[in-house]
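After this line comes subunit A, so read on.
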Amino acid sequence: MKLDPKVPSGPIEKRWSQRKFDMKLVNPSNRRKYTVIIVGTGLAGSAAAATLAEQGYKVESFSFHESPRRAHSIAAQGGINAAKNYVYDGDSVFRLFHDTVKGGDYRARESNVYRLAEVSGNIIDQCAAQGVPFAREYGGSLDTRSFGGAQLSRTFYARGQTGQQLLLGAYSALSRNIRAGGVTFHGRKEMVDLVVVDGRARGIVVRDLVTGELSTHLGHAVILATGGYGNVFYLSTNALASNASAIMKAWRKGAYLANPCYTQIHPTCIPVAGDYQSKLTLMSESLRNDGRIWVPRKGGDARSPDRIPEEDRDYYLERLYPSFGNLVPRDVASRRAKEMCDNGFGVGKTGRAVYLDFAEAIGRMGREEMQEKYGNLMDMYQEITDEDPYKVPMRIYPAMHYTMGGLWVDYQLQSTIPGLFVAGEANFSDHGANRLGASALMQGLADGYFVLPATIPDYLARTKFESVKADASEVTRVAEDAKLGIEKLMSVNGTTPVDAFHRRLGHVMWEKVGMAREKKDLEEAIEEIRRIRKDLWKDLKVTGSADDLNAEIERAARVADFIDLGELLASDALHREESCGGHFRVEHQTAEGEAKRDDEAFSYAAAWQYKGEGQAPELHKDELAFEYEIPTSRNYK
Partner candidate 1 sequence: MALTGFFLVSFLIFHLTVNLFLFEGTGGDFSKFGAFLGSFPAIRPIEWILFGGFILHFCLGAYVWLKNRRARPHGYGVKGTSKTIKLSSRLSIYTGLAILAFLAWHLLQFFVASRFSGSTVNMYELVAREFSLLYVVALYELFFVILGFHLKHGFQALFQSLGLRTARYRGFIDAVGVVIWLLIPAGFASIPLVMYFGGAR
Partner candidate 2 sequence: MDFKLKIWRQRDAADAGRFENYVAKGISPDASVLEMLDVINRELVAAGKDPIAFDHDCREGICGSCGLVINGGVHGPFEHNTTCELRMRRFHDGDTIVLEPFRSRAFPIIKDLVVNRTALDRIMQAGGYVTVKTGQAPEANAIPVPKKIADEAMDAAQCIGCGACVATCPNGSAMLFVAAKVSQLALLPQGKAERKERVIAMIRQMDKEGFGACSNTYACEAKCPKGISVEHIARLNREYLRAGFGSK
């Protein structure tokens, strides 16, 4: 099948309005007859559910969380970008578009990115109207800050809890529509498969996590807004339950998965301290505005950091990148930290950390101001590590954070299965090979509030739906398969708990498919992942029963999907013989160790099609055309 991204033509700034005008509409009195199934209640899912219900469609919303408000969007700290140009520092829709395409290392679709920048301002309006308590200036207007190395102040924020406040805004809209009857919410229900009838997505099968019961829900369109797959690395900044099962089920049903190898590693996280550790905690990027990153000049220098004099310290980012210094983009900062540690300059007990030092900043602005600015982060660090960052430098290390890849979607956010739409971090759309700080929240809300509510009605209006019976064999078979899948997991009856397999997978992913990837490593990784899969089906042990709340079963099913995704991710990384954004191939770098893109050969999104168990997936290329941006190499020297 040839991929059709359905991108509009014409001047880029007119494309979205032209497309909206071209869309077919559904008569308000007919809307109640359509059911839209939405999986996920993060920013993307909640926003879409609320808006579609307001338009009059019947919405069925699902989450494995008990409450919609617990979705992982809640954890985003830093902020949300919007091209409002409130501080008059030269921002514009076009500049946000430009920055996003460039930041994504020219691996995103121009039309999508432009639309994202175009609606960014409306998002802020919408959220402010919902009562999101954004930070304000004394005069009462919205405050912004510059974030993640951007040269403009376009990031809106609500203290260190922007994601929480935006999600609670979307949750309040969702709650209002639940009350009004437009949305039915199903909590603690995990989607375990997709129902496809006559080639169209017509429903889902869900497992009730409390009773273990499987049920089928049918509708006219399905939206997946199920978040990212960072937990394929075992340790990441994602919440523990975040998983890739929904998109993997859709993949097996025919939706292509694009660019899985585009993963983002965040440079400032609290390092791994031991085996007990279940997750990695992000220390906001803003810390790099005032902290200086260094390692001792001498490898293995065992002196405590305050005993190491200036001349024995290597402020390597400042040395390598004199103009950006500590503020180089995430991928660069992460890779350099890894390199330092690989070369034996790492600090701390494990030698896998670098210092982030605030001594100078404290000297400059005093402890008080430091506290005012970063107090909660400093406290959090101390609580976790038992060290006082006002006195000793923080130890930080990169960690898996965000996934740019996801299900392939066209301009309408529709996957290769008609009627299956994908939004938020779960799709691959807007960030190319690297996401800019504060742009994920923007994208989730853009998809949910503004894009899907325009494209879903168009799909509904254009499609002639056959009625689907719940007892049709095409439908019942899906639930039966799901049941068998669970029984299969329960019946392996081996000796090893699922956690061990997840750890093993994470270890391979991090060591061989992590920050710096090499052909040999990737090939080994694929072998190793296959071994893990084999072992899992031979030796998995799940206790408890399948008909009550049982985290072990949930986890086993998710890890099985992570294994398949891990292999796909490694294959994608292997195939992409270039370095771009979050994907760094050791073989493809400049003499100074910078990423080297190959636009001739790889200016496309790699969309992988599932071909059956044990079969190699097939690659489809979604070629990228750059009409407005001229791909250049990123330079932060």
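Candidate entries met the following condition: all candidates are chains of the complex that A comes from, given by their letters.
Criterion: a residue touches a chain if its C-beta (ideal position, glycine included) is under 8 Å from a C-beta of that chain, and two chains touch if they have at least 3 such contacts; residues count from 1.
Because the structure is predicted, anything quoted here is derived from the model rather than measured.
Colleague: Which numbered candidate touches subunit A here in the complex: 1 or 2?
Modeller: My answer, from the options 1 or 2, is 2.
Colleague: Mind pulling up the subunit A residues that touch candidate 2 in the complex?
Modeller: 47, 50-51, 54, 65-70, 72, 74-75, 84, 86, 122, 124-142, 158-159, 161, 164-165, 168, 171-173, 175-176, 178-179, 185, 187, 210, 239-241, 273-274, 276-279, 281, 380, 383-386, 449-450, 453, 495, 497, 499, 541-545, 548-552
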